[in-house]
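I'd like to ask some things about the structure below.
Missing here is one protein chain; the remaining ones are kept as they sit in the complex.
The block that comes next holds chain A.
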Amino acid sequence: MPMATNTKRNLVTAALVAPAAAWLMIFLVLPFIAMLVFAFGERAPEGGYQAAFTFAQFARLPTRAAAFWNTMVLAPVGALVCLLVAYPVAYYLAVKSDPRYRLILVSLVVVPFWTSLLVRTYAWMYILGSRGIPNLLSMIGLEDVRLLNTPGAVLLGIVYGYLPLMIMPIYVSLEKLDRRLLEASADLGARPVSTFFGVTLPLSLPGVMTGVALVTILLLGEYLIPQLLGGGKVFFIGNALVDLFLQSRNWPFGSAIAVTLVAVVVVILMVAMRIAFRVAGTRQVDLV
């Protein structure tokens, strides 16, 4: 009888896990293996892939150094600026806002997701374009201000687009922060600023880490925002990949770049997780 229940439980588990496992297998693992194989191959004369084993594609990586550079700079900087903007918002929502309206305020944070990022980024194109802010500035005598197609425009778009993803995890970690710890800190003589840096900030670090890792990783693969607001001048790895796969049909070189990007993401993720876990380890008391 126990055997039967065990088998049944295993079957249920399998049934629950199978769809996700199949999905990941077909759309993540297999394509990744294909990509690995491609990365060591050659471009067929008519485009696409031709079997080979060569490191030539990786040797050519420096030709896309600008894309790597933009991505590696703008993704973390974007995440950092996001963090600086998001933290006060999350703090206000979790700590200062009236609990009666909190739910409404928090849902307002995600409202932008109801509209496609594409549409919203187009709106920014217009705002930053010659008929937008530069037009207004020219009225007060500031001629020829260029905003669109600059790193600044891409950064702005990034912060705008990814802000909710940064606010949410920080909000969650601040929301579950035990208020009595803040009282204990004040009781022990800490001024509000000391309480923030001594208690609130360290205890919200897991949320900060999650937000930074989430936004950074998504930004590393960003394609849309640099395409629209960078106008081909400020391009990311994502844009380089589109070019290579769809324009020049150099699948092996594109694969090599993609593999390199994945490797970088994995390293960043591991470092971030390690830091997050070290901080989280001290929070286990919450579970006791």
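Throughout what follows, a contact is a pair of C-beta atoms (placed from the backbone, for glycine too) under 8 Å apart; a residue touches a chain by one contact, two chains touch by 3 or more; residues count from 1.
Heads up, the rule we're going with is that contacts and distances are computed from a predicted model.
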Per UniProt, and picking from "YojF family protein", "OpgC domain-containing protein", "Spermidine/putrescine import ATP-binding protein PotA" or "Carbon-monoxide dehydrogenase medium subunit", the hidden chain is "Spermidine/putrescine import ATP-binding protein PotA"
Of A:Pro76, A:Gly132 or A:Pro202, the residue touching the omitted chain is A:Pro202
Touch with the missing chain holds, among A:Asp98, A:Glu143 or A:Asp187, for A:Asp187
Residues on chain A facing the left-out chain by the touch rule are 178, 180-181, 183-192, 194, 198-199, 202-203, 279, 282-286, 288
